[in-house]
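This report refers to the structure that appears directly beneath it.
Every protein chain but one is kept in place in this view of the complex.
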Amino acid sequence: MQVKNVKLTKDQFYKTRKQVLESWSTGKSLSLDESFRYLNSLPEHKYFSKVLDNAKRNNKLLLQPRGGVATLRGQKTLLEGFIKAGADLMPVTIDSYTRQNEYLKSEKGLSESLTTKKSVLNGFPAVNHGLKGCRELNNSITKPLQARHGSPDGRLLAEIIHASGWTSNEGGGISYNIPYSKNVSLEKSIYDWQYCDRLVGIYEEMGISLNREPFGPLTGTLVPPSISNAIAIIEGLLAAEQGVKNLSLGYGSVGHIVQDIAAMISLRTLATDIFKKYGYTINLSTVYHQWMGNFPREESAAYSVINLGSLTAVLSAANKMILKTPHEAEGIPTLEANMDGIRTSEHMVKMISSQIGSIKIDVTDELQIINEETNLIIDKVLDTGDGDLVQGTIKSFANGVLDIPFAPSIYNQGSVIPIRDHLGAVRILEFGNLPFNSHIKNLHREKINKRVKMENRKANHDMIVSDIFSISNGSFFKRKSHEVMKC
Amino acid sequence: MQVKNVKLTKDQFYKTRKQVLESWSTGKSLSLDESFRYLNSLPEHKYFSKVLDNAKRNNKLLLQPRGGVATLRGQKTLLEGFIKAGADLMPVTIDSYTRQNEYLKSEKGLSESLTTKKSVLNGFPAVNHGLKGCRELNNSITKPLQARHGSPDGRLLAEIIHASGWTSNEGGGISYNIPYSKNVSLEKSIYDWQYCDRLVGIYEEMGISLNREPFGPLTGTLVPPSISNAIAIIEGLLAAEQGVKNLSLGYGSVGHIVQDIAAMISLRTLATDIFKKYGYTINLSTVYHQWMGNFPREESAAYSVINLGSLTAVLSAANKMILKTPHEAEGIPTLEANMDGIRTSEHMVKMISSQIGSIKIDVTDELQIINEETNLIIDKVLDTGDGDLVQGTIKSFANGVLDIPFAPSIYNQGSVIPIRDHLGAVRILEFGNLPFNSHIKNLHREKINKRVKMENRKANHDMIVSDIFSISNGSFFKRKSHEVMKC
Amino acid sequence: MNTDNTIVMGVIGQDCHSVGNKVLHFAFKEKGFVVHNLGVQCSQEDLIKAAKEVNADAIVVSSLYGHAELDCRGFSTNCIKNGLNNVLLYIGGNLSIGKSEWEVIERKFLKMGFNRVFSASDDLEWAIDSIYNDISLRKFKHPVSVTENKDASQKRKVN
Partner (left out) sequence: MNTDNTIVMGVIGQDCHSVGNKVLHFAFKEKGFVVHNLGVQCSQEDLIKAAKEVNADAIVVSSLYGHAELDCRGFSTNCIKNGLNNVLLYIGGNLSIGKSEWEVIERKFLKMGFNRVFSASDDLEWAIDSIYNDISLRKFKHPVSVTENKDASQKRKVN
């Protein structure tokens, strides 16, 4: 079987569906009709799509923390706390065993958590909780729920959560595979995510609008914006083909104000253009992730990183922001730490939103670079697949036209090496097989050279390791005489 | 006696000095020659002037927290903690009794603090500690010390701290009177601060460079930038006349990025021009105060306010930043809270400094307004004094040409009423007797009207009270559909 | 509310924090109180003298700067010494040095003779209503003659 970017037929879908639902006991009782009735009975404020529309109309930046614990009661308490602290959209982070379909292991973790009254899982095992548990959770919370996970094959999970009234699902065949798995083929993960998207498309046909969100930040570590944006747009196109209409495209901050704003503008405008070009009618929103890489251990320093994110998210007119907490470097945050993350984010968002009209930052240079690069990548991927986006994607990863830095997958070349330039922006030291022209490549090289001169230091592995830790260290440079704006 | 802006003669100075030193037991043993020898023996890194020069050369933003406790041992521990957390310049905040020359009360507070082992004073009673205690403190700390207080008459304090090797003194005849006192006449406070400045001038003549810093933020509450900048420059001129050569001019953030950057640029450039114009050779540096008004009680929200300050300070190329702590709204911060304030500030400063070269914000409109207003005020003050700046200042406060919002002094008119506009900047609702032309006034009115329309709410006392709490609330507006940058 | 409740208010000791004082003054006035505001840096004597002069129902003390305890020692006794047996005493603001447990602070000032103790974060509406009710109750129990002049502090120079 060769996977293609074609809408799954009802036949294909329902045949697969049977197997999916049988893969674990909690899948067996699902019925689309019954789920439709349940979803249809939910009020508007439980719908991601509606809440996002509202926010877009009012230029409001929605706040979504992260969080999942093993037990139902624990998850309820967590989400209630999130709401109390000011969060707008609810996450349910799924545990790592469930993400790999190891439901037996998560079952064990769940029962151990129930006996020890302490979550031994790093997330909520939604498949094990099944329709009953997931609906109970949904019914007890007044804001819309989204599953956030990292499953290369999240089909049963998608079935269960949507049937339980969770109106958004994060992930995608690329973004929930390459950064999250070592051995899963793209062929398989893309195919499995076509199923998840088709499921949403089927609900859409029934008049139920569910939101889908590819995972923007990928490895969260120095990913050049054009690479993550290209992948976000490709995943958007793949979802659109399966009938998804309500789409949030995300981006993970590189910790550089100008590059981050430019990246968000580029993501929004290119995605809009490209969806239109390929004939998809999409209700698009954008998501800004506060810094996703290595965090400072000191909580006071973590607050600075969080606040930098909030500032930039407002400046880039994102519709939703995904939040970190002061515990990020240490481990799964407590509810209290999560609430602190929400509060500090909300406060910064409010202050900046109140004055945003007066702030004019010039990002044109950076915007042009990202636009050009992203277009080059997407065009080449399509080209590589002879017009088919799925084949293009698979082949492009194989030959390095698509290449995600630091990713664990054996299906990723890992030849692209990012590095910061003299002004802190993320550039590319090794291009691998990225389809960039010499104009672009020279631009990167020049800027990297400026840093080499400035720091009087080689652009080598050692420098890259420094860059991985740059945001947790604060300073991006070793011996930089801080160049401050001269007036 | 009519005070004039003329350098005190040696005669005048030494006559006064005798009385000053006799006003409390610890003053009696002071000798300028002995102090000169002590100061002369101190290494360069104990000098504010040198450390500031160094920082300016390297475009480094220096960090200075605030802090003072009653006992010597407590103050040492505090300052050592500051250094450990990353502070560059040491404050010694003086208690409120000492500031009002009530040395008997501070003596009581000190002994009570020693017995109860808990500071019952809100600062360090330097006069009571005398040369012995203050030098011991100075010798035990590797960074330079500055007295920060709020004394309308800080002459004995100045004598003791400089003789003890503290190489900077904050304050001024206006800035340490009008916001800090009810009944002290400007005539007296300016005269007394001429003494403090002359003392520094005399050390300067002996080859000892001491730093002086007028207190920029005044009441810290919605002070329009042109008002605080005009006063900072006037105090700078008064100090320069007495022979001060190393001067730091400060500004307190109004919590509005663009207005704050513009204010800092204006302060730096106008001060430089005006000092030159009046023939003073000044080594100038600038100081940015993180938000000085009412703080949010929630610590996580306080972090956002602190981080906003650090961001703007770097963007405005300040040389020094005065820090707040997450305990600000609650009370004198613990050492731990102070260290958190330092760490979160340092982290943000490092991140922004690393990328500052790429950030271009347009502040020209705001800059022009502040420049014009500040010049109008300073010119009018000089005019009012028939060319004499001291008389001009005193008369200008009397007739409201100089007027500090919310100040407690009966020598301040209190007719100027500030208010935020539709984009969050601080404007003026009631001009009192400010010497602004109709072009400027209309500009303020237009902007305020835009807010009135936007919020559909009157520009009245109620709105001003909201504005006092705007930074602690986060949102500056009541029912604003947050206007976010459209791209 | 339109009352003839009369208060004397001020910030005690060497405390210069004037912003809250202005906000508070306005809030009491809006609730119909007759307000005599002495501004910042008031001594116990200033407050007591003014309270006697205007026959105040209550003295409303603020302290922000951390010396509240030192500044208020003996205040209640001094009031009685000066013949102010019926005046109600209130205090509010940042009443300790540093972040402290509220219960401890409250108890301390109640023991010193204040009728109510308010923290800087207490709701102002609620606080003023409580004071209003206290005064009404007290008047009902001890009817006394009432001063005439409305907001006398307007005649005074207060900044």
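All chains are identified by letter, namely A, B and C, in their written order; residue positions are counted from 1 within each chain.
FYI, a residue touches a chain if its C-beta (ideal position, glycine included) is under 8 Å from a C-beta of that chain, and two chains touch if they have at least 3 such contacts.
Every value quoted in this text rests on a predicted model; they were computed, and no experiment measured them.
Novice: Could you list, sorted by label, every displayed chain in contact with the chain left out?
Specialist: Listed by label, the shown chains it touches are A.
Novice: Would you indicate which residue among A:Leu114, A:Ala329, A:Ala398 or A:Met454 is in contact with the undisplayed chain?
Specialist: A:Ala329
Novice: Of A:Phe13, A:Trp166 or A:Tyr180, which residue touches the hidden chain?
Specialist: A:Tyr180
Novice: Would you mind spotting which of A:Arg99, A:Arg212 or A:Arg427 touches the chain that isn't drawn?
Specialist: From the options A:Arg99, A:Arg212 or A:Arg427, the contact with the absent chain belongs to A:Arg99.
Novice: Where the complex has a chain not shown, which of A:Ser35, A:Asn138, A:Gln194 or A:Thr221 is the residue touching it?
Specialist: A:Thr221
Novice: Residue-wise, where is chain A in contact with the chain that is not depicted?
Specialist: Chain A touches the chain not shown through residues 96-97, 99-100, 102, 105, 108-109, 119-122, 150, 179-183, 219, 221, 293-294, 297, 327, 329-334, 337, 406-410, 412, 414, 461, 465, 468.
Here is the rule we go by: only the chains that are shown with their structure count from here on.
Novice: Top contact pair of chains, counted by C-beta pairs?
Specialist: A-B
Novice: So the centre of each chain is just the mean of its C-alpha atoms; given that, what is the distance between chain A and chain C in Å?
Specialist: Result: the chain centres lie 56 Å from each other.
Novice: Could you grab the centroid distance between chain B and chain C? Build each centroid from C-alpha atoms only and quote it in angstrom.
Specialist: 31
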